[in-house]
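I am attaching a structure below and will ask some questions about it afterwards.
Entry: chain A
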Amino acid sequence: MNQWKNFSKGFIRENAVFVLFLGLCPTLGVTSTAINGLGMGLATTFVLFMSNIVVSLIKSLIPNKVRIPTYIVVIASFVTIVELTMQAYLPTLFEQLGLFIPLIVVNCVILGRAEAFASKNNLLTSAIDGLGMGLGFAFALTLLGAVREILGSGSLFGLKFIAGDGILLFILPPGAFLALGYLIVIMNKIKEKTT
Partner candidate 1 sequence: MEYVIIIISAVFVNNIVLTRFLGICPFIGVSSRVSTALGMSGAVAFVMTIATLVTYLLQVYILNPFGIAFMQTITFILVIASLVQLVEIILKKVSPPLYQALGIFLPLITTNCAILGVAILAQQNEYNLLESVVFGIANAIGFGLALILFSGIREHLSMVNVPKAMQGVPIAFIVAGLLAMAFMGFAGIV
Partner candidate 2 sequence: MLKTFAKGGVHPPENKLSASRPIESLPLPQTVSIPLSQHIGAPPAPLVQKNDQVKTGQLIARGEGFVSASIHSSVTGKVVKLEEVMDAGGYRRPAVTIQVGEDEWMPEIDTSPGLIKEFDLSGKDIIEKVKEAGIVGMGGATFPSHVKMSVPRGKKAELLIINGVECEPWLTSDHRLMLEKGEELLVGIRLIMKALQVEKALIGIENNKPDAIEHLSGLCLGEKGISVVPLKVKYPQGGEKQLIKALTAREVPSGGLPIDVATVVHNVGTAFAVYEAVQKKKPLIERVVTVTGPSVKKPCNFLVRTGTPVSHLIEAAGGLPDDTGKIVSGGPMMGKALNSLQVPVTKGTSGILILPESMSVRKPVLPCIRCSRCIFVCPMGLEPYLLMTLSEKKMTEKMEKEHVMDCIECGSCSYICPSNRPLLDYIRLGKAQVNQLIRSRKK
């Protein structure tokens, strides 16, 4: 497979959030600002990238029946590493993302990729796939975070550009759903146009 295609598919065509509708909890939960979205996206990317590598390395050694538990252990290890490292060096961001960091482990994207892609492909391809999907995920989260931040607080990456408050609802839970709903519609339209 063309590696560039393999890498880039995660952004629009097979975007985990906009197209596959996976990993929605963190998508909605942490995107009240663009920064949070980006942070979460990158953390997920790291886990996705690493676990794809490891899974594709050990895939032939794993008996079929314990496939899933093994993958989970691998993923959970990387998540814990992220968790501990973030706690140590980025305590503020860690506090903001809260519960959703340990929950990376159950992000369907990661297990899905491990199961559907890494366990069937070679190291390089899997690594690139992991990176692409991860960055695509990060892109989606940042985009959603940006939209919500702009509408909700009138700022972007913490830089305020209007006086006063924005439309509060968008940084509250209902706004997350609404913003994502309409973003998916727009993304669909874009996808339709490009293909």
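Simple rule for what comes next: a residue touches a chain if its C-beta (ideal position, glycine included) is under 8 Å from a C-beta of that chain, and two chains touch if they have at least 3 such contacts; residues count from 1.
Per the selection procedure, all candidates are chains of the complex that A comes from, given by their letters.
Every value quoted in this text rests on a predicted model; they were computed, and no experiment measured them.
Looking at chain A and the listed options 1 or 2, the chain it touches in this complex is number 1. Of all residues in chain A, only 21-29, 68-69, 72-73, 76-77, 79-80, 83-84, 99, 102-103, 105-108, 111-112, 169, 172-178, 180-182, 184-185, 188-189 touch candidate 1 in the complex they form.
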